[in-house]
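I am attaching a structure below and will ask some questions about it afterwards.
For this depiction, one protein chain was excluded, whereas all remaining protein chains were kept in their positions.
So, chain A:
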């Protein structure tokens, strides 16, 4: 509005009002009448209330829309005319033309549309008296009657004596007659049925399993169907309600479980929402329909049809609830939450929202359990609903067997790996508490809770916040695992104990083993049943004190014990002796009995190997002075001398061969097996993030030693033949000893026979010996030679047999080596057969 001519605008408005009122024949159109004044005030109020139009000023767009509307109404000729007029209208520019062309067009358009819509409204209100049931044919006619209206049908319709009106009234009466029960009553009954209460006409029928309109009432089939459809919600309601009351009754006594309880509570809330709706609907059902014309008699607002629309959404929810109730009848805990979660995978936002709300309630006890488990290690699960199950076990197997996942109770929205992490975190806390007697975990847990952004208050996690849960679990797991490993390493010195086991049980500490072997050796040659454990323990103590082991931690040395294995008759001490390392809580989680028995087997193997090596070294010691003695045998008979030399030679060769084998095997075990495995193990120990990693690393370490030392299942035959070889070497040792004893004796005799006076004086020590010497002397030199020859022949024969057996056994052993799976055994083969001596030998056999 321009500021300079408000009076002009006012004049124009006055004029406009006057013109408009003059159309109305009933009103007094004089500018002074009160009617006019009222209208004018009204007009000015309207004009001042809306200062700016709601659309952008665009004349072409408005013209286009008018044109299109005309065309769609089937007035194409008018549309063309309009287009023509518009182009002319738009081309008028310059002084005197209309400046605000779009406004004029827009004004005309609105007025035209308004008029048209008023006509149709008017038309329908006349043609459609409000009947209880409207005739669809009539409705169709009303929309098609637009053209007729222009031809003056309106006047006919307005006539109260109209035939059509009379026909409608008749139809309405007919309907009333057919329906014995009025619709209002039916609506009321249906509303009752929806609350699970029998109405006057609509009752629950056990045979049909649903609410039906009783047969004694006369009603058209359509109405019956309608009632039955509407009453489905009542049936569903009964079901849900029944489930809730059943569970609530049982709750504290029987195992409905907290999740089940939460589910019931959530359902109850949904039902109370439903009650609210019913209350509103019921209140509305009493109101009459607001009608355009007061003339037509209106029924109550709610018809069965309207009710169907009202119940569309609650029906969906109620169906969903009924389905869930059916699903969950036998389930509980995590399984129930999982089952409900499966239903939440739905594309319908209504269903999705509903399920989300429900699940948030249902899962809250479950999440609460997760929270207290992860942060406090508490298993508050009286109804066994949680997916972690605990059982009473001894402290040493707490980690391995104390807790496990119950996959049936694991809801599908928690992934398996997350569940594993949850399990381990709580387990770590319990392990720390029970086995390590450590309280530092509480700080770690609090820290984790703070880091995850949730306080340790209850009910802070909910369904759908899997990320939050995951971050909480991760944070807690990381901190608690770290704490646990710290405790294991620092307080319980895990690595030191592993090292001690390697040094003592796996014979890594050379000087200690040497001393022990020296001291214990004679004792162990006795039969097993005559050996005293106390004496051996004392010897062990001596060995420790005389070796470098004495500088080790007394706590570690304290744990090292002698153990006698169960023995049968004829067993020697060698067979039953072993060392044992006592792993106390909490280290016995790592060094369990089965692990220790593996260590025991490895120890036995290594001990045997050491013993054989020790025996060979002992033989070497006796052989060593022989080169000198052989020189002094020159006085012997020539034939005997040759024989002696060849026997000695054979013995030497055999020894060298055996020594080669044993020392290479020893080397292999030490450097290819023990040290390599240990280095791998200590790397993995550094990298371990949690106790499971540590256990796995240790397991791997032990397994690798076990397999590579030929103790595994698959290398059983190889191991057997190895032990036979060991036995053979030990036999060789006794033979060699016998040979050298014989030679020594022979030497003595020879000297005695050549120097009888001296021999006599030296040999008086024992009567036995002097008697023997006397017989030898009596036999004379000839007999001596004879005896020596015989003895040497025997020994040589034995040695030859031994050598033959040995070479065949060794060949068998070497030929078996390449068949083993372990790559490292190739190195052993390579080492043993470095000069290809054996592989050249083989093809000939």
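Basically, a contact is a pair of C-beta atoms (placed from the backbone, for glycine too) under 8 Å apart; a residue touches a chain by one contact, two chains touch by 3 or more; residues count from 1.
We adopt the following convention: contacts and distances are computed from a predicted model.
Missing chain, UniProt name from the options "DNA replication complex GINS protein PSF1", "Protein farnesyltransferase subunit beta", "Mitotic-spindle organizing protein 1B-like" or "N(6)-L-threonylcarbamoyladenine synthase": "Mitotic-spindle organizing protein 1B-like". Considering the full assembly, A:105 is the residue among A:105, A:488, A:609 or A:784 that touches the omitted chain. Contact with the omitted chain, checked across A:66, A:587, A:606 or A:817, is made by A:66.
Where chain A meets the omitted chain, the residues involved are 1-2, 5, 8-9, 12-13, 15-17, 19-21, 23-24, 26-27, 39, 42-43, 46-47, 49-54, 66, 70, 78, 81-82, 85-86, 88-89, 92, 94-100, 103-112, 114-116, 118, 121-122, 125, 276-277, 280, 284, 287, 290, 292-293, 301, 310.
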